[in-house]
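Dropping the structure in here first, questions after.
The complex appears here without one of its protein chains, the remainder shown in place.
We just call them A, B and C in the order they show up, numbering each chain from 1.
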């Protein structure tokens, strides 16, 4: 299929019909939702699946022999299989359901790394990480004397595999890198990073909270050790995420939370633990949310994802071109092959003032540090304004953004 | 209001209309759902609230200045206020949202107790605890040398405040007790336990996963230090729970997961943390689920809860009386004032065989150890069969249970 | 009564569960395996003797469990005594297919007939683990491996 054919294989305007919220108005103006990197809206299929399931088939999973419990368990495990397929993991027992991307990363920090960490051991991470892929490692610094090694990005926001490799030393115990930055849109050269790290015997965790939404992920091809995703950015529900971990790692890891379902046997004196993935899923899991996540992945997978990616890149290119006219607007992050995230500083205008004015024009963008303060420091800013695009955004929404920016300039400039 | 008037103030048959699933059939027979202690069904109000919110107002919370983010944040914080009201906490910042009851207890173990625990320090818990209120303490035994002190229950399943007090010694650092047992139905004398523990300077955590569903909880009146609840048993969604903690405790506690929202400032070198409750809510929280939980609490609170409790106790009394005819059926747990949970052993019939036969009659019960293996040991059984009642159950459903038991006896007996 | 229930709890199953064959410890067993079903807490212990020619000369079992798991263990002892390890392996594979309702290719006609009584389990997916516990345990005992669990 040619690149052109791929573009026509996805129609964002038709897709919008499935997202009721996109048809609404705010302050009497059509909503232009460009805060997708914070969270995506959910298609009708996801909401229907959750509701239908809760209304017709719901019970707690795993522990019951009755009909509804069996049905629920089947749906829950089918969702696990859907995640496996989505990431192309070898086996479903390499998929652990979590409450979100943040918990997935914390799980690796606490159950994989913490037990074997010596003071002075190093963790390599990049300056473009989200706080969710920073603070868990800071915990290990605070509590166990780990050393954080920071990999810088280029001025255009690009992440260089050589820079990552250079940061890996004999004491490095893990490389933790965002697949895609939520501010810069930079896509890390993950496969090459894994290759170099493995040559030095160092495992790699990817924070795929953004990456999995916009890239096609194949954990086997990447040969990556851990990959974290979060449901609500994948057009799925809140309250759920997942961790992919190589089976050998998961098998060797200690449990995370303690409670029901993750045990083998409990007595007054001792406790033994279940095999993965159950070992890491203490308590009643997010069952209805798993059903919603499966629906979201089915929704995504039914699309021509290459075509969606092309559409998103087109939106970014169009937006980038369109804001050129504003000489007061300075882009932050413009690496080759980046995802559809437009972050910028506005001279003489604070991001929050800008976002407030855009909001009243119906245009929802984010202003702030985007949970990436280390990156803000790197670029010498306190905050940025960010427009982030999803599959359902259109060029005319980019036009609306541009018009709103012009208005903001008139008010504040 | 007289006891009689209270009964008539709640009509379970009318309530059933709000739960679509209760109208369905399994294997061609009307569903008789008696697995409520595992998880309750959700009324239409909860499903509507979640769907309407996701369809009309959804965005990520806290971090955005735009309309939907503000609306979402308001809904999320309003849910927190609803939990505060439900538990009668002093202030909303004493309510931490978690992924469920299990995580709430793990949070206390990891962030409150672990940092100050010395080898040999003791944790007092009862033999009727759910694994979720056992395994987190076993972690502290395994990792930090804590000693678990077990309080026995009487042969009728009652929990004696003197026994709890006797287990508290100079090295006791916490008492962790279920408000209501998920197997025995026993309601712990929580207020008295707290009083005795506090006299000895020991804080108390209550596992309220069952208790909050059936009792009216007032954490101020109880003067309790921590109280854990879970959404899905409260007629709410999966993927959410909450921890009440006294403000002074929460303020002094270290964070649990690390990530977005729980920080104050992050640099390459250091990180500082937000105040509670944000400190304990790393990452995107279960937003849609919080909206669902608020709807569930609103649903419950609009009922005459005393009348509901009376109805449930009546169901238990009726069921207890009705199964008397089976001389092969041995009740486990019959303490005065207990909740509507009927657990039993069946002579010559294994719980799983029984549950399978009941299931084909449309009657959903649980068979197994109910995540309470220590309690199974205490009563010298491997598993029990459990019928647990909710507000929407009726006497005629008890009759269906009894008829199904008679059938099982015919097949297996 | 529900047909699939009648099928599951048919007389031969109940007979085996009430009066299991080869129940008890086996003195001088050459292999022992222990199985555990974490779902219900049931346990089973399998004792067996394999002679120098690799033939299973005796099997016994101990443990408490549901009718399905007890009957399955009892039937298994009948079916496997006298087999070589390789034959037993094939039979075990066939049994697993049978109780999952899959095409049980590996079974000879007389074995299939003997085990047919367990086929009713396939209509009860939540109970398949009960039926397979003893068999998994047998397999791990033969292989001299760890305690099995039916997961």
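Assume a contact is a pair of C-beta atoms (placed from the backbone, for glycine too) under 8 Å apart; a residue touches a chain by one contact, two chains touch by 3 or more.
These numbers were taken from a predicted model, which means no experiment stands behind them.
Enquirer: Using the whole complex, pick out the displayed chains that touch the missing one.
Expert: So, spelled out: the chain left out of view touches A, B.
Enquirer: Considering the complete complex, identify which of A:91, A:270, A:317 or A:411 is in touch with the unshown chain.
Expert: Considering all chains, including the one not shown, the answer is A:411.
Enquirer: Of the residues listed, A:191, A:313, A:350 or A:395, which one is in contact with the missing chain?
Expert: Residue touching the absent chain, from the options given: A:350.
Enquirer: Given the contact definition stated above, which residue among A:61, A:242 or A:367 touches the chain not shown here?
Expert: Checking each option in A:61, A:242 or A:367, the one touching the absent chain turns out to be A:367.
Enquirer: For the chain left out of this view, which of B:274, B:303 or B:381 touches it?
Expert: Looking across B:274, B:303 or B:381, the contact with the absent chain belongs to B:274.
Enquirer: What does the interface between subunit A and the hidden chain look like in terms of residue numbers?
Expert: Within subunit A, the residues touching the omitted chain are 27, 350-353, 356-357, 360-361, 367-369, 373, 376, 382-383, 407, 411-412.
Enquirer: Contacts of subunit B with the missing chain: which residues?
Expert: Missing-chain contacts on subunit B: residues 62-65, 69-70, 73-74, 263-265, 274-275.
As a convention for this text, only the chains that are shown with their structure count from here on.
Enquirer: Please indicate which chain is farthest from subunit A, where distance is taken between mean Cα coordinates of the chains.
Expert: C
Enquirer: Averaging over Cα atoms per chain, report the distance between subunit A and subunit B in Å.
Expert: 31
Enquirer: Centroid of subunit B to centroid of subunit C, CA atoms only: how many Å?
Expert: Here the centre of subunit C sits 38 Å away from the centre of subunit B.
Enquirer: Determine the centre-to-centre distance between subunit A and subunit C, using the mean Cα coordinates as centres, and give it in whole Å.
Expert: Their C-alpha centroids are separated by 46 Å.
Enquirer: Of all residues in subunit B, which are in touch with two or more distinct other chains?
Expert: Expected reply: 27, 352, 356, 367-368, 373.
Enquirer: Of all the residues in subunit C, which ones touch at least 2 other chains?
Expert: Counting only residues that touch two or more other chains, subunit C contributes 39, 41, 124, 126-127.
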